[in-house]
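Have a look at the structure below before the remarks.
One chain of protein is taken out of this complex; the other chains stay put.
Take a look at chain A:
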Amino acid sequence: MLHCWDGARFPPGGTISIPAKEFNLGFIRPVNSVSHGLRVFTCPLVNVRDALNQAMDEELERDERVFLLGEEVAQYDGAYKVSRGLWKKYGDKRIIDTPITEMGFAGIAVGAAFAGLRPICEFMTWNFSMQAIDQVINSAAKTYYMSAGAQPVPIVFRGPNGSSAGVAAQHSQCFAAWYGHCPGLKVVSPWNSEDARGLLKAAIRDDNPVVFLENELMYGVPFDLSEDVLQKDFVVPIGKAKVERRGTHITLVSHSRCVGFCLDAASVLAKEGVECEVVNLRTIRPLDVDTIEASVMKTGHLVTVEGGWPQYGVGAEICARVMEGPAFNYLDAPAVRVTGVDIPMPYAKILEDHSVPQIKDIIFSVKKVLNM
């Protein structure tokens, strides 16, 4: 038996995955993994950007019909470097730089999907998708239905969504609610690297239009990825939320960057004896109501957390669904939303900081709902 510093024990013949950041803390006695019959695998630290990059690389290699188009995706290596190295590897045919004409190139991407290719259409940010939103909704989302199943549209639209840092009002909007509103679309919003990798692969392999909402501030954040996740066929199913942290007192439901804030808030609250269950939606549409309901029925309390504006938003939808379903009877207090402030995003740092949900807002709301 191998004894690890944190008390874990490993019988011979197994595989252990050690998070990269803990590797150096090692074992109590010098490890001779070969004689102990253990395979020691270090989880590499992969940031969200690289997870997206690797996912696209693998899918481009796997299926020749997959290609990427958008502004600066090729020779610039991607405005946010998400497509770094892909043009060098795959060339002009499969990684296409477009002029600054969203409506035109989004339409071209959809048409290519009509004719049997599998485009990944990048919007430099989702704010610019408003120029092309007709193509996303009327040409992509609705066509399979209008054609009674004759014309599928296997396309992924992706790009950074929501607030960034200091980019002001026109570059900071969250589109989860807008696209989440429309039948015919799948809308996903990854938080960490595992989400990013698995959901992007799932999106590219899906035969339907997928709106893929990334987050610029998450691109550089590293996470451990286990061996399973690094497999070429690893996908995260679209439409399934993940419980990131188990708890008993209250349910926090969130997506994208705010999931991290919920986990941080949960850590703080745990010191006061409040155990939060944190649900990472992963997919905005279709919403995994079952996971949310099961959690609420366990904890009896609900707070949703999102970066977008409150009116007609993701949190509003979650609350409405909980009201209409079996979980309502288990609520001990009204469900509540933590959202971005209902204003265009200001520039000055102090103002911007107060325009987005902060950890203290989550803690405050939890305590209010729990009547603490």
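To be clear about the criterion, contacts are C-beta pairs under 8 Å (C-beta built on N, C-alpha and C of every residue); 3 or more make two chains touch, one makes a residue touch a chain; residues count from 1.
FYI, contacts and distances are computed from a predicted model.
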The chain that is not shown, which UniProt protein name from "Pyruvate dehydrogenase E1 component subunit alpha", "Transcription initiation factor TFIID subunit 5", "Pyrroline-5-carboxylate reductase" or "Auxin-responsive protein" does it carry? "Pyruvate dehydrogenase E1 component subunit alpha"
Among the options A:104, A:310 or A:346, the absent chain makes contact with A:104
For chain A, which residues lie in contact with the unshown chain of the complex? 67, 93, 96, 98-99, 101, 103-117, 119, 134-135, 138-139, 143-154, 183-184, 186, 207-208, 239, 286, 324-325
